[in-house]
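Of the protein chains in this complex, all but one are displayed in their positions.
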Amino acid sequence: MNLLQTRWEELADIKRVLAKRDWFPGTSGNLAIKVDHDPCSFLVTASGKDKTIETNEDFLLVNALGKPVNDTHLKPSAETLLHVEVFTKTNAGCSLHVHTVDNNVISELYGDDGSITFKGQEIIKAYGLWEEDAEYTIPIIYNHADIPTLASEFSKFVKKDAGAVLIRNHGITAWGRDALEAKKYLEASEFLFSYHLKLLSLKALKVTI
Amino acid sequence: MNLLQTRWEELADIKRVLAKRDWFPGTSGNLAIKVDHDPCSFLVTASGKDKTIETNEDFLLVNALGKPVNDTHLKPSAETLLHVEVFTKTNAGCSLHVHTVDNNVISELYGDDGSITFKGQEIIKAYGLWEEDAEYTIPIIYNHADIPTLASEFSKFVKKDAGAVLIRNHGITAWGRDALEAKKYLEASEFLFSYHLKLLSLKALKVTI
Amino acid sequence: MNLLQTRWEELADIKRVLAKRDWFPGTSGNLAIKVDHDPCSFLVTASGKDKTIETNEDFLLVNALGKPVNDTHLKPSAETLLHVEVFTKTNAGCSLHVHTVDNNVISELYGDDGSITFKGQEIIKAYGLWEEDAEYTIPIIYNHADIPTLASEFSKFVKKDAGAVLIRNHGITAWGRDALEAKKYLEASEFLFSYHLKLLSLKALKVTI
Partner (left out) sequence: MNLLQTRWEELADIKRVLAKRDWFPGTSGNLAIKVDHDPCSFLVTASGKDKTIETNEDFLLVNALGKPVNDTHLKPSAETLLHVEVFTKTNAGCSLHVHTVDNNVISELYGDDGSITFKGQEIIKAYGLWEEDAEYTIPIIYNHADIPTLASEFSKFVKKDAGAVLIRNHGITAWGRDALEAKKYLEASEFLFSYHLKLLSLKALKVTI
């Protein structure tokens, strides 16, 4: 199996697992994995497909501008430009974007604050932070309908080889040096969102009783 | 594979995916896909079956009146008349009806308003609306026990080739030009319902703290 | 395939589908399907097994007293006596008992009332009630630790060939003339429990805003 095939399989595995969780409602979400550095190329999900189905047209190879490398009738996902920022500004190898109910609710509840910070939670170790008082902040950006504008705003928070950014009332983009790390950042973030929302409810109600 | 078989497979794929989400509780729900235009015929789920099971009697072919085209012991779903409205009034190719807890709760909470409107949410793009301030309204109709009366009320809101209507304390019917679009409308609507209910709770509770 | 094998397969299918929903937490739950009328015999789940696993020791044949028909090292589920009531007092062919979070919460919230009544909900048709104002009442009984006492209390509400009874802070038992109907009663009840709890929350919170 050559490198392209290996990366295809890695991305297909992630797509299958996330699809089982219904994390791609209404054909939403898009996934990307780097294939080469110089010149930069990466596989990205083709636009508008039902991600519960597996085909040999699920992904296409694009360049550092997010344009198809080969002649194809497939269109890269509309938000490919965000993955371009991840792959050109950092050493990340994989970048994942999904819509979930909980990441959307968090993004709206804390959108005016511009970010949400988690601390005192074991799962923060997934971000590579091992201290007892470690905290992790996820920025929340405005959901510009114009993708280049959104990518430009998103780019401000793409500084490290692994990270996560929420787009308000839209979804999360999480990335890492490889598929495993990107998925780890994504899952840790979703866990923290769900945990935070449930704890917020229960604390409010426990006070009320 | 002829056209009938192709459509059968498409509908079976949707049935399988939605069954895994438990969207057909108590044998509820029904699905339809157009096979021919002139004269109009479509496949519809047979009445009273457990939709977690796959058999060669899951669907039957009916005409523009919702009556079986061929001699059969199978009965079309009780609500076939609603799919008839979709296929005879528009160019839709697929129509899906499911009961979920969240679509039922939304239909009851906003039933007196006669509709619910969503805006400022990325997933609204699933309805083909790309503007930043786009909004999408889903009508909520009364759940008449008499199906012809229900179909007649439902028909008032069947105007475009893709759409969605809530029936109060009953479920949603979503349709589109093909299976992919119908499923996209259905999933986007369910996402918005779940998102709305969770945000409503959290906002109320956040105020309480 | 003889009758015993056919019934075994039917019960195994239900077990598999319900196990996927995690409706058998901590080896809880038990399932039964009638094999013969006269003398009455039925298959029931063996005690203490993990129901996410499939083996040829999942069920055993018992008689009208709930005792094994054949020599076996398997023990029938502790609550086999409840299924005995169902099969000896009615023409039911299948009886299902599961623990879910929502059926337990409903049973505790409405336990003092002795029952909960649903109306104005489409899914009530699953109980064979087709009128617009139809209502369905599910009794809630005390969870006696002594199984014969529990079975005796349960028996008071076993009158029809299909039905459902909640045991407080324990679970639901639903039955029907065949596997399909028993599963339909079970799923309709679980849907109504989840719907009711969510609507109750949202209505309370909507008032608060």
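All chains are identified by letter, namely A, B and C, in their written order; residue positions are counted from 1 within each chain.
By definition in this document, a contact is a pair of C-beta atoms (placed from the backbone, for glycine too) under 8 Å apart; a residue touches a chain by one contact, two chains touch by 3 or more.
Small disclaimer: the values here were computed from a predicted structure and weren't measured.
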Name every displayed chain that the left-out chain is in contact with.
-> A, C
Hidden-chain contact residue, picked from the options A:41, A:115, A:155 or A:194 = A:194
Only one of C:52, C:117 or C:152 touches the unshown chain, namely C:52
Of C:4, C:17 or C:105, which sits in contact with the chain we cannot see?
-> C:105
Residue list for subunit A contacting the dropped chain reads 13, 17, 21, 120-123, 126, 130-132, 180, 183-185, 187-188, 190-191, 194-195, 198-199, 201-203, 205-206, 208-209
Which positions on subunit C touch the chain that was left off?
-> 22, 25-28, 48, 50, 52-53, 99, 101-102, 104-105, 108-109, 143-145, 167, 169-171, 197, 200-201, 203-205, 207-208
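Here is the rule we use: only the chains that are shown with their structure count from here on.
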Which angle of rotation, from 0 to 180°, maps the CA atoms of subunit B onto the equivalent atoms of subunit C, to the nearest 5?
-> 90
Subunit A-subunit C separation of Cα centroids, rounded to whole Å = 42
Distance from the CA centroid of subunit A to that of subunit B, rounded to the nearest Å?
-> 30
If you look at subunit A, which of its residues touch at least two other chains?
-> none
